[in-house]
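Dropping the structure in here first, questions after.
Here we show just some of the chains, and they stay where they sit in the whole.
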């Protein structure tokens, strides 16, 4: 098919926008940690770009969007026919009528895989071994993300069932949230949890992250239409409305509950809205997007307190925002879906006369993906923990993972140290520093 | 009365606070500092270059205590801050003429 320059122009832009979300996430998460862990937190996002890109070119794209010969196996994962991406170079455009080069579609999907992995890291702030995270990121992407993307978007079993997930409420958010919960259990609580406040060290960084996430999310959501049409416009507007109203709902809840509306609340509310509208944005009416946004903001504002009740240290609320918000959005489609894709056997929601069938499917989707992801992440995490260890030592944790793992600190703003910060636990004897050649 | 000043490793602050509180000290003032001492002189490698490190982050703890308690307070701090490695820091004590609680204007031991 001939390339549609307009569609392709938008999809290239959308891909760049979604890629920017991962640095955005790094700032959002980084600002929320204490100053002594900001670099490690951001590095977990940035290294996900590295590991997932490498896995994608090797086999990730192919596992998610390729085909294997067997119809049955194809329900669960793709094939190895597009390994190395070389085949996409020659078949210039996707053969599905979208009119964009295959590599653009592949790059767009790659950025989704990256951010899904990065999202998980918020659950294990301050205390994870960097090498262990590197290994986890690539193994989880391989065993969980690529297959799940295939289930829903690659023609797998959930797609065949008619599950609706416009831009990834299930594939991205439920998936990442469940894995985050599993890792919070595997790694255990931070030293000082529930005693020390552990408040965000830099809320300007948090807001920067949210600003970039919100901006990039338009690529994520409107881009997921894979075309430039009025549905893309609908997805865009719904994204804006749900996000704004979710942020509003969160700070209203705070005002009534705690007596003040916080910056962190507005930021978290916006993310909760973005998450919840993700699966729904192209399928619902503006009023429904507003309602879903308000609901997501209010529910997640309470859901982030769950960890204190249940006793897991999901440090930056991956569960409360992404698992809860993603599931909320996915399930609500069973009620409010107005414009589903007929060709994939999807039905309208209960409120639009669609009956209970679609609602049932919409519950099945997040449950299946959430369980699979939770179990797999727990197993992968445990194996890593038993072999290479997933957690740094307590002394390193108290001193700060930045200086102990990366030999750096985030900031050095004073006049005294302006020539460099030394490790507070530096060895006393002039260390036998490795001679550097080059 | 005495002013006891301790310059310690930052990650020991929590231990020192806890030990002083248990001993019965009701207040203290804490600030950031940088230490220069034996611990200096180690070499770090960064971006492929080696350099000497001079100043190491420390925390300064100041405690006003009654004459008779001073020795014990010092011992409590030293015990809590000790790791046995170079750079553990110093504690010193200085005579104080008078102490006033700003809120009430009380003077001397009552002001602590």
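Labels A and B are assigned to the chains in the order they are written; within every chain, residues are numbered from 1.
Keep this in mind: contacts are C-beta pairs under 8 Å (C-beta built on N, C-alpha and C of every residue); 3 or more make two chains touch, one makes a residue touch a chain.
Treat the numbers as computed from the prediction; the structure is a model and nothing was measured.
Q: In terms of the labels given, what is the subunit stoichiometry of the entire assembly described by this structure file?
A: Overall, the assembly in this file has the formula A x3, B x3.
In this section, only the chains that are shown with their structure count from here on.
Q: Please work out the Cα centroid separation of chain A and chain B, and write it as a whole number of Å.
A: So the centroids are 44 Å from each other.
Q: Which residues, counting only chain A, touch chain B once they are in their complex?
A: Going through chain A, the ones touching chain B are 192, 395, 398-399, 407-408, 416-417, 419-431, 433-436, 438.
Q: What does chain B use to touch chain A in their complex?
A: Going by the criterion above, the answer is residues 9-11, 14, 34, 38-39, 41-46, 48-51, 53-58, 85-87.
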